[in-house]
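Apart from one protein chain that is not included, each protein chain of the complex appears where it belongs.
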Amino acid sequence: MRYRLILLLAVLALACRDHHGGGRTPDIEVWFHTGQPGEQRTIEAQVARFNAGQDEITVHLTLLPEGSYNAQVQAAAAAGALPDLLELDGPFLYRYVWQGALRPLDDLLPATTLAGLLPSLRTQGTCGGHLYGVGSFDSGLGLWGDRATLAAVGARLPVTSGAAWSAEEMEGILDRLAAADPDGAVLDLKLNYAGEWFTYAFSPLLQSAGADLIDRTTGRAGGTLDSPAAVAALTRLQGWIRRGRVDPNLDDAAFTGRRVALSWVGHWEYPRYHAALGDDLVLLPLPDFGHGSRTGEGSWQWAIPAASRSPEGAAAFLAFLLRPEEVGAMAAANGGVPATGAAIARSPLYRPGGPLRLFVAQLTGGVAVPRPRTPAYPVITAAFQRCFDDLRNGGDVHAALARAAAAIDRDLADNRGYPPTRGRR
Amino acid sequence: MRGGGGDRLHRHAAAAMAAPALAGLALFVALPFVAAVVLSFTDQRLGSPLASRFVGWEQYRRLLADPLFRRAIANNLSFAAVVVPVQTGAALGLALLLNRRLAGRAIFRALFFLPVVFPMALVAVVWVVIYAPGPSGPMNALLAAATGGAWSPRDFLHDPAWAMPALILLSIWQGVGFQMVVLLAGLQAIPAELYEAAVVDGASPWGRFLHVTLPGLRSPLIFVAVVTAILAFRLFDQVRIMTRGGPNGATTTVIFEAVAAAFDRQEVARGAAITVIFFLLVVAITAAQRRLLRPRGVAR
Amino acid sequence: MARVELNGVAKRFADGSWGVRDLSLTVEAGELLVVVGPSGSGKSTLLRLLAGLEGVSGGEIRFDGEVVNDRSPQGRNVAMVFQNYALYPHMSVRANLAFPLRMRRLARREIATKVKQVAATLGLTELLERKPAQLSGGQRQRVAMGRALVRDPGLFLMDEPLSNLDARLRAEIRTEIAAVVRRTGITTIYVTHDQVEAVTLGDRVAVVRAGILQQVGPPEALYRRPANTFVAAFLGTPGMNLFRTVVRRGEEGVTLDLGGRRLPLAPEAVAAYPDLDRRLGEPLIAGLRPEAFVAADTVSAASRIEARLTAVEHLGHETLLYLDAGVETVDPETGGGAPTRRPLAARLPGLVRAPAGDTLSLGVTTEKLALFCPDGGALRG
Partner (left out) sequence: MAWVAACGLALVYVAPVAMMVAGSLKPDARVLAEAGSWRAISLAGASLANYRDAFIRVDLGRSLLNSLVITTSVVILGLGVNSLAGYAFARMTWRGRGWLFAAVTALMVLPFEAIAVPLFYGVSLLGWRDSYSVQILPFVANAFSIYLFYTFFLGLPRELEEAARVDGAGPWRTFVEVVAPNARPCFATVAILTFLTQWGSYLWPLMVTGGPRVRPLPVAIAAFYTLPPRAWGDILAFGVVMAAPVVLLFLLFQRAFVRGVATTGVKG
């Protein structure tokens, strides 16, 4: 009897060994999203390098699944259980700032580190005049093409955003490609992805058509997201899917397996695509739907929670990550645009003449549009994702957009227009 | 009453024995449920710096006005409307099949029951492969073979017309073994003399099924139907993993909406209101079961 | 070896029914008391109260002068044999026997020795490793006894321990139990509904009915001078014949009315009831054991009755005759009740050849007559 009790207690004790298991030196807990295998390996290597390079701070890395990363972080923020340093997906930052969950970085990072930062990253990380987030890379979004196949149908291969295909030109190319393709599916939109991808990838289409997710001054979606321009742009996109031009890409091998000639995706596929296609890989700007080619920007960025037990330690690790060689390492791993000019200059991919130089041009040339910088962003993107899901499956585009706009505006009202707060903490 | 010649030791022991479970139930079941009701009348969000407000019936009003939520309820209802009779019928068929003296009966029973022990998350992932679009998808290939090539392959999980039937088929495949086992136990509880008496009375096999088997299985059948109905309303894992409620809300469910609200969007109050509605649905089903299981009166 | 006293013990259940009412009784140390009564009479409740399995609602129970009302079963040092033995099915015979000792935290070695001893005494040595399911009824009974005896209890309670055995085994084990109890000298309270068991086993027998103690005493005393019509009818098979009567004194002496006939009353009977004179002419209840009837030719003509035979049972060494003697019988439960005319039972030695329906002449001996008031209580002796 007594032994059984002890056994039970032991199990219970084992079961209850929760957070902060050991009792080691002042540690920095860091959260990172489970991204591409290369990113994962790189951050692990960086942590190891950092830990080995000094002995005052030990960094512990936790990988959280991307699919529910934001929900996890939100719950942890409510619980006051955020780590000392974490990654946030681009525009989600403003919600956390509004909640008072983050602390500014201005006074924590050396000015030299910040000076070289890409303007797009600086904008993305700034809120209310303070810098809250810093990315070690920015993103690039474009159309990857299979040069040989495209050439076979006589497609023009533009190298600048200004020369991007018009919507009609692109449709013509799709038709010609389809005619030569066994199953008629010639375009990859990464429909196998989930979540934020759809907002990131397809809101530039709205902007290119003269619409947007929300009115950037009033914050309201009604009249903008469901405007005729938006409906027209997304109806066109839906048409591609409806006509079978888009590969569902369940195995994520549509482009690498050369089933399709065009893949609408970001910089992170470069390593894989390059490995599969070699010199046949070509990077094109997204099509111009009337108001010039537009593309996405922003990516995962680092932030320090207000409740961090060691903001200086976290900042030290962050500064380490922003060193040119570390920025270069991460950018090399995921193909991202390096965060600083210095790193760009050293990057074989992004320096002038590099194969991905287009991305830099997009970010610095006003082609890339940041996603709405508002605490309402999680709701905006959720509404748009649902809307995209609807239209991708053949739903009525106008109805779906109107629903999304109404949801966004209702949330705005519910939160009393997201008044500036000092946060709760 | 009984027990305990006034010994306090005994009473204390009783209280101590019941206490951990009662505390657990109070803390982790009763209290949250009360909290759900309370939360559903507020606009509480997780992590919002704004103070929460009492909003009365607003959450419920919005839910009932939300086409997506209405779709979720309709989906649950149609899922139940198909799964309850089909799965119960299939289970009855399997049970009757296995109630015979069949070579390898134990193996068949084990096979049909096996998916019941599989985690639904695993079944869902495996069936994503089965429903793979294109001619090489197993389901597409099977249907093509069955129709002599007339079948044109589709993307079941992204087809508004096919996503729900796809989930239904998988759910039946996974769950029918449970009902089968319950009904098999019910069949074996019917006394053999009843069948012998029926044979003596000249009943045909169909007559025996109608007048001996079915009445004898009344309780297990009702139980099985009710459990299946409740499971139909708890539908979540498959949806979250395979379709995320899509396409066009074709597979969204009450619980999927609750999780999407409370967890994905931090709209705790809305999620709470959904679970309260869910609870009322479950209570309605349980009440129906109680009524059905009441001893039969004059009316049949 | 406890001396057990019950003072006004009462047990009322939650549903308002009484288990035991105002029961006072003393059991001397080392005595074997048999509690007998029909099923539902509260005799098992009495045992459970003594064991501490139930709490009393009133009165007190004393062991050796100490009130034990609030003591738990484990604090009372009682042992109990249950009707269906209640052997622990998951334990071997050895473990069953050792269990009460383990609960008392005896040393391992001591337990082994005691178990061995008890097993030897009860002939269980061969069975020690078996599980209860592998034992016969008699063997299980013995294990149950052994489990009770192994720890030298102060009081030994047995709840119908033989009721699950067949008739032959029952007689055999009955003697065994009696021997064991006498040898160990443990105070024993034995509950049964079988009056044969009661009278053959008990030093004293207590008869209970509906939770109320009817009479306690040595078996012979109960048989001869039952305290009331209930006890009279309950003991003996068949029980005492009870019928309405009037005792008169006339020129032929004191007579007893039996279905209109006046039988002379034996002087022993008259002497046994000094109060009888004051009851002359009043309605009374007469009790005659079946043995009171004898062959007609062994008594004087005045003591003979004519009766129609309603049924005959031949038992080999004796014959039971059921007679319609035209008497008004009474319900032993109440002593009164509506007038009924049940036949009287008569027990005659040897084989009596007479078919039912015949009219027979029989003698009636009244030396052992019992007389009761119309309320069922015995006439003061």
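Going by the order they are written in, the chains are A, B and C; count residues from 1 in each one.
Just so we're on the same page, a residue touches a chain if its C-beta (ideal position, glycine included) is under 8 Å from a C-beta of that chain, and two chains touch if they have at least 3 such contacts.
These figures come from a predicted structure and were not determined experimentally.
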Chain not shown, its touching partners among those shown: A, B, C
Among B:Leu63, B:Leu184, B:Ala198 or B:Ala250, residue touching the chain not depicted: B:Leu184
Per the touch definition above, residue among B:Ala15, B:Ala81 or B:Ala146 touching the missing chain: B:Ala15
Touch criterion as defined above, residue of B:Val55, B:Leu68, B:Val86 or B:Val116 at the omitted chain: B:Val116
Interface with the unshown chain - residue positions in chain C: 48, 51-53, 72-74, 78-80, 82-91, 99-100, 103-104, 147, 151, 157
Residue numbers in chain B that touch the chain omitted from display: 1-4, 9-11, 13-15, 17-18, 20-25, 28-30, 32-33, 35-36, 39, 44, 46, 94, 97-98, 100, 102-104, 106-122, 124-130, 132, 135-138, 140-141, 173, 178, 181-182, 184-186, 189, 219-220, 223-224, 227, 230, 234, 236-237, 240-241, 255, 258-259, 262-263, 268, 271-272, 274-276, 278-279, 282-283, 286
Residues belonging to chain A that touch the chain removed from view: 1, 4, 8, 11-12, 14-19, 31, 34, 36-37, 62-68, 71-72, 75-76, 78-81, 192-194, 250-253, 257, 272
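Operating definition for what follows: only the chains that are shown with their structure count from here on.
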Most distant chain from chain B, judged by the mean position of its C-alpha atoms: C
Most central chain, Cα average position: B
Where chain B and chain C are represented by their mean Cα positions, the distance between them in whole Å: 61
Distance from chain B to chain A - Cα centre to Cα centre, in angstrom: 38
For chain C, residues contacting two or more additional chains: none
Touching residues on chain A, where the partner in the complex is chain B: 68, 70-71, 74-75, 77-78, 98-101, 183, 191, 194, 248, 250, 378-379, 382, 389-390, 392-395, 403, 414-416, 419, 421, 423-424
Footprint of chain A on chain B - complex, ascending: 43, 46-50, 67, 128, 132-134, 155, 158-160, 244, 246-250, 263-266
